[in-house]
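What you see is the complex with one protein chain gone and the rest in place.
Up next is subunit A:
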Amino acid sequence: MTQNDAYISIRNVNKFFGSFQAIDDVSIDIHQGEFFSLLGSSGCGKTTLLRMLAGFESPTSGEIYIDGQPMSDVPPHQRPVNMVFQSYAIFPHLNVRDNIAYGLRKQKLPKNKRNELVDEMLELIKLPDYGDRKANQLSGGQRQRIALARALILRPKVLLLDEPLGALDKQLREQMQLELRALQKTVGITFVFVTHDQEEALTLSDRIAVMAEGRDLQVDTPTRLYENPLTREVASFIGTMNFFDGKVTGISDGTADVDVKGIGEVSTTNFGPRLRPGEDVCIAIRPEKLNLTESEPQQMGNKVQGLMDKAAYLGERSHYYVGLDGISHPVAISAQNRQRAEGTPEEKRTVWISWEDNAFVVLEKG
């Protein structure tokens, strides 16, 4: 990816707070019109990175380009970005209408044009009759929408969102996720979204940067992140994963053969370019990619026998744990309950685990 087709380009950015390094040599490119998420647990640097895009923090070293322009000398109030704050930061002394129109001061519009724009925004966020309310007469979801409208009315090149759904209850959050995604499609503005909620990131984003301890671990589409995580850190952060130790026995024609402890020989096409034969590796598989059968599956080539450990019935799906020879942790298996369940398999019973070709992923050393 060259610097030219990136709309926002974060280049080798470091940020220190005293001796604490909040951002550790991060380089990310974000495309125009993209819904881009920064995902990580709290303290991973995602909010710091967002605040650097907004201009509230400046990089200790490195440069941020927006639309080709270096941003280090541009103060926050002159950047072509707007932000939706985690606390929404609705001005308490202004009513909804004046909150939304706040940023229009510079454009020096005639009053009726200004009102028109505000009405349009109120319509867009589905709060047409709320213009005269004060901030303290609004619910969390309404504040969130007004914060959104206040930023969008300025038609920014980039909208920055700092966990805007974090304070909402589950139902409202899911509804707002859909609305946010639809809104982004309508206005076509580049969204940079910060969240710690992996499910939210997967639902909303075109691409996600997974962050930990100030570093970007992997930048990829939701599917690629889930199906082809590069490292163990990423794999365990998104969803659940079974990890095994293994040794690469050979690589040919884009397929790697790995001798996996407790499983046996596994071949897969999912591995990175740096993999070498003879290398000790970590190899992983998602619980739902494993099938559990009570008798030996005849049509599957990839299979191994194990001992049933624990089972949990969750209604639509069940979780099973199966012990394998030679490994200490039981393997997790997740299965949809397509048929009516008639109780769970008893413990210590012999069962078979099978999987499709290429279900395993070879991980890089973190």
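Structure notes:
Convention: contacts are C-beta pairs under 8 Å (C-beta built on N, C-alpha and C of every residue); 3 or more make two chains touch, one makes a residue touch a chain; residues count from 1.
Definition applied: contacts and distances are computed from a predicted model.
Of the names listed as "Spermidine/putrescine transport system permease protein PotB", "Cytochrome b", "2-oxoglutarate oxidoreductase" or "Fe-S cluster assembly protein SufB", the one that matches the UniProt record for the absent chain is "Spermidine/putrescine transport system permease protein PotB". When the full complex is taken into account, the listed residue touching the unshown chain is A:87, out of A:41, A:87, A:139 or A:175. Here the missing chain is touched by one residue of A:6, A:23 or A:54, and it is A:54. Residues of subunit A that touch the chain left out of the display are 54, 56, 75-78, 81-83, 85-87, 89, 91-95, 98, 102-103, 105-106, 150-151, 154.
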